[in-house]
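One chain of protein is taken out of this complex; the other chains stay put.
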Amino acid sequence: MSVKYIDEYRDGRLAGVFAAQIAEAVHPERAYRFMEFCGGHTHAISRFGIADLLPANVRMIHGPGCPVCVLPVGRIDMAIQLARRPDVTLCTYGDLMRVPGSRGASLLKAKAAGADIRMVYSTLDALRIAEAEPSREVVFFAIGFETTTPPTALAIRRAAARGLANFSVFCNHVLTPSAIRAILESPGEAGGMRVDGFIGPSHVSTVIGTEPYDFAARTFGKPVVVTGFEPVDVMQAILMLIRQLNEGRCEVENQYVRAVTRTGNRIAQAEIAEVFEPRDSFEWRGLGEIPRSGLRLKPAYAAFDAERRFALQGITGRDNPACECGEILRGEKRPADCKLFGTACTPDTPMGACMVSSEGACAAHWTYGRFRDLARRVA
Amino acid sequence: MSVRTHRGLDLRNGRIDLSHGSGGRAMAQLIADIFHAALDNPWLRRGNDQAAFEVAAGRMVMTTDAYVVSPLFFPGGDIGSLAVHGTINDVAVGGARPLYLSASFIIEEGFPLADLKRIADSMGAAARGAGVPVVTGDTKVVERGKADGVFITTTGVGVLPAGLDLSAEKARPGDRVILSGTIGDHGVAIMSKRQNLSFETDLVSDSAPLHDLAAAMVDAGREGLRVMRDPTRGGLAATLNELAHQARIGFRLSEEAVPVKPEVAGACELLGLDPLHVANEGKLVAVVSPQAVGPVLAAMRAHPLGRDASIIGEAIEDDHSFVQMTTAFGGGRMVDWLSGEQLPRIC
Partner (left out) sequence: MNALLPDGMARVTLSGVAMDISVALVEEVQVGDYVIVHVGYALARIDPEEAERTLALMQEGGVIPPSEAAEACP
């Protein structure tokens, strides 16, 4: 039985068709380096073994589009501190449980020590808990790019509409275009860590549309192909990027036409605009402070802002000094280049966020692809 | 032993209280009216603290397990039937014939007697269905909050046919990997009942006793059957990685050959899980020599629990003991152990 709108885009036969097209399209003497920004794409590329289907001169670089990976250590520390309060029930997406904070702390360890931390699949679950347990201060640990931001906005509006006095959000939402700009402006990029083009995120783009990527093409001369989630989508998009480069074009193209439009989801954008405003600056693990890249709750919704409600002080966390998540998030190094990869740092003993999240470059490589390192070394 | 008291247990509305664990009349009544009634067999009827049985000549096997599954009742089973099947399977994968089980219960104060009866009845049915009696047991009661409903610990004993010595070390490159049926059913059935996840499927746990199937495979495979395992927690991925490391070989699998029910695939898709990491409670994976593949596969497919049996891959030389898989898409990937706890209290 085939699953509509999923199976067709995973058809192995089409993989072969596109692999052949790509092999034919590439100019043999040139190197093509494409960054897939979104963690979901990193995961798909690893999980379906797409690297095996590309010619040697096409290299995929994993970008920082993994919201768990880019969350700075200090924010995890703040969440742990919040969760330790006896009156607080912290609701979090599962991926965040094992992210290392400072000094090896984590939400999972805090839970083991007695903090009331609950894994939820959706903001709807957190709201339900707040309604069911009025004596608890229920805080939702909100992270993510523009896909998870509208759900958080809706949850806050719903809480406001229902007068839910015990619900608040610890907001760590970040903005995709700002991160892409930061990569393009980073010294590594200028200094030769060359990204030739971007595989643009799928779900984020259903929300923001394709318009916000125009600057990458106009200002920085980098083509962007907004791409669907499935492996055949990725193969088709790679072909589109190769052709752009070969033909000297530099455009934002939409491969994910079945779900993405130029202007995006207006309802979702309106929800975001109603509840959130940009922070002047927000710290990203591995990328440092990026101006206007993060969101906070507007004053009108201050009652639901956990940072204000609990007078949280910012914490400057400490990354493990040997951890090279930063270079990896910027695409300057491969996971296998990090000295800690596979030795001190594994998914069971993660040193940095790239290894904890299933969308992180290191975790994806470890879980699906590390057998290739040995082949490379031998060959 | 029958205990006459002036009043029977209130099986409909009654609850476990501390007196049920105190060793006195209340406990005796609990054991008689719930456990002995459900599990009834000659050993229990004798009412001793231990069960005596003849020891077969040759080698015996013994296994122990604890069951902490949450929720206690799920589509396709409950903690009781799971305990019986799981223990039988641990004995059976070694090629042994399971003979007897023991079961000890740690029950939380306040636990409804109706639920306890339901669990005990389910165990009895599972034991009778498999032909493996629960010959001895124990009951303890702990205060409210100190155990989540009920925990069950079991021991199983069995006897190995003479000369049979299944072990991972016997696997060698060129051997084939056979799987008895669809993966991920149990884990998804459990998830469908868990609190925070609100979806419904028609799916049931695959919890089942595999000793008959295993015996048929041993008969058909002879020396060609190297080793069998049942992939429970951690899923097929964990089991194959364990085998690879113990045998010092690698595996190369074909994703298209691994059977997964559409509902399981759909549920995993929705929750971002990989069926390879999801628990099973009624499946076998076997490493078999090329010559023995035909007979073993035929024997499996002839059995109700092995109808979907398929060859999913082969063993290869590999110093690093990787489990690799060719995806349906055409590229390659590894199948690694899952890190962290994807689904706590799955069995």
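In this document, chain identifiers A and B correspond to the written order of the chains, with residue numbering beginning at 1 in each.
Criterion: a contact is a pair of C-beta atoms (placed from the backbone, for glycine too) under 8 Å apart; a residue touches a chain by one contact, two chains touch by 3 or more.
Given the structure is predicted, the values throughout are model-derived calculations rather than measurements.
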item: Hidden partner chain, touching residue among A:P134, A:G221 or A:G288; value: A:G221
item: Of A:A31, A:A113, A:A165 or A:I267, the one touching the omitted chain in the full complex; value: A:I267
item: Sole residue of A:D52, A:E131, A:E251 or A:E327 that reaches the chain not shown, by the stated touch rule; value: A:E251
item: Candidates A:D52, A:E131 or A:E211 - the one touching the absent chain; value: A:E211
item: Absent-chain interface as seen on subunit A, which is shown; value: 1, 3-5, 8-9, 14, 17-18, 20-21, 93, 121-125, 147-148, 150-151, 154, 203, 206-207, 210-211, 213-214, 217-218, 221, 225, 228, 232, 236, 239-240, 243-244, 247, 249-255, 257-260, 262, 265, 267-268, 271
item: Where the unshown chain meets subunit B, residue by residue; value: 198-203, 262-263, 265-267, 269-270
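Quick note on the criterion: only the chains that are shown with their structure count from here on.
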item: Subunit A residues within the subunit B interface of the complex; value: 1, 3, 6, 10-12, 15-16, 19, 46-53, 97-98, 108, 118-121, 125, 231, 346-348, 358, 363, 366-371, 374
item: Subunit A-touching residues of subunit B, taken from the complex the two chains share; value: 196-197, 262, 265-266, 269, 271-272, 320, 322, 324, 326-334, 336, 339-340
